[in-house]
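A single protein chain has been omitted from the complex, and every remaining protein chain is retained in its original position.
And then subunit A:
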Amino acid sequence: MALFDVSGYKNHLELRGNILGTGVRHFNFGTTNQEFAVPAGMDPSGFLKSCSREGQGGVSIDLNHGTTTLAFKFRHGVIVAVDSRASAGSYIASKEANKVIEINPYLLGTMSGSAADCQYWERLLAKECRLYKLRNKKRISVSAASKLLCNMMLGYRGMGLSMGSMIIGWDDKGPGLYYVDDNGTRLSGRMFSTGCGNSYAYGVVDSGYHEDMTVEEAYELGRRGITHATHRDAYSGGVVNLYHMQEDGWIKVCKEDVSELIHRYKKGMF
């Protein structure tokens, strides 16, 4: 009504909406709000492509990429093994990057793809998990945690995020392993491997896996998977960080240099 407009009258729902951010929105399907605004009409993925080496001359931005991570379920829990090389194009930015985020004593997240994206979004996931525990008085399930991460990815789908992550945990339903990536894919499974070295890791773990493995055999399999992948993949290397998710939480098993490990394994190979 004209008089309302002139006098600046806003009805209570609008005012409430302004304060609480929950005003009438036609496409609000209850998913969490976006973390940061993206200017309308901007095309982040196109822009990123133009900045990388494939684009026109000038300064090129190479995002930190390249990894091998793997995780598999077995009788006594879940084994998680990751490498530690952070590469920016052909430059090795770090040989001891930490690619596992310890969300809480019962939840782990692995990172592959763009290091910045993984670190940011998984720390945000850790925050949401803490809030969930405070509000619900019980720990978040692995399924719900992976769903939260997946929702964040879907909010920015097509905008150039790069993240391939596994969420590992132990909750009321037992050991949990989910794969979440930047397309919004979310899969539950018994074994996953991500990163550009994943095919080598799959080969090793698929052929060495059997249902009644002991805990030590499982550790060895996880180590071998990463070691052989780092041997063949230029963008993976550094050390193997090995974790074991058990019923009463995760333990960090070891942190071993792959160059020592590969010599140990090669001796057995030839």
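Rule of thumb we're sticking to: contacts are C-beta pairs under 8 Å (C-beta built on N, C-alpha and C of every residue); 3 or more make two chains touch, one makes a residue touch a chain; residues count from 1.
Basically, contacts and distances are computed from a predicted model.
One subunit of the complex is not drawn; among "Proteasome subunit alpha type", "ACOX2 oxidase", "GPI ethanolamine phosphate transferase 2 isoform X2" or "Checkpoint protein", its UniProt record names it "Proteasome subunit alpha type". Listed residues A:Ser50, A:Ser143, A:Asn183 or A:Gln246: the one in touch with the omitted chain is A:Ser143. Per the touch definition above, the residue from A:Arg135, A:His210 or A:Lys267 contacting the chain not shown is A:Arg135.
Set against the missing chain, the residues A:Ser50, A:Gln119 or A:Asn151 yield one that touches it, A:Asn151.
For subunit A, the list of residues touching the undisplayed chain reads 11-13, 15-16, 29-32, 135-136, 141, 143-144, 147-148, 151, 172.
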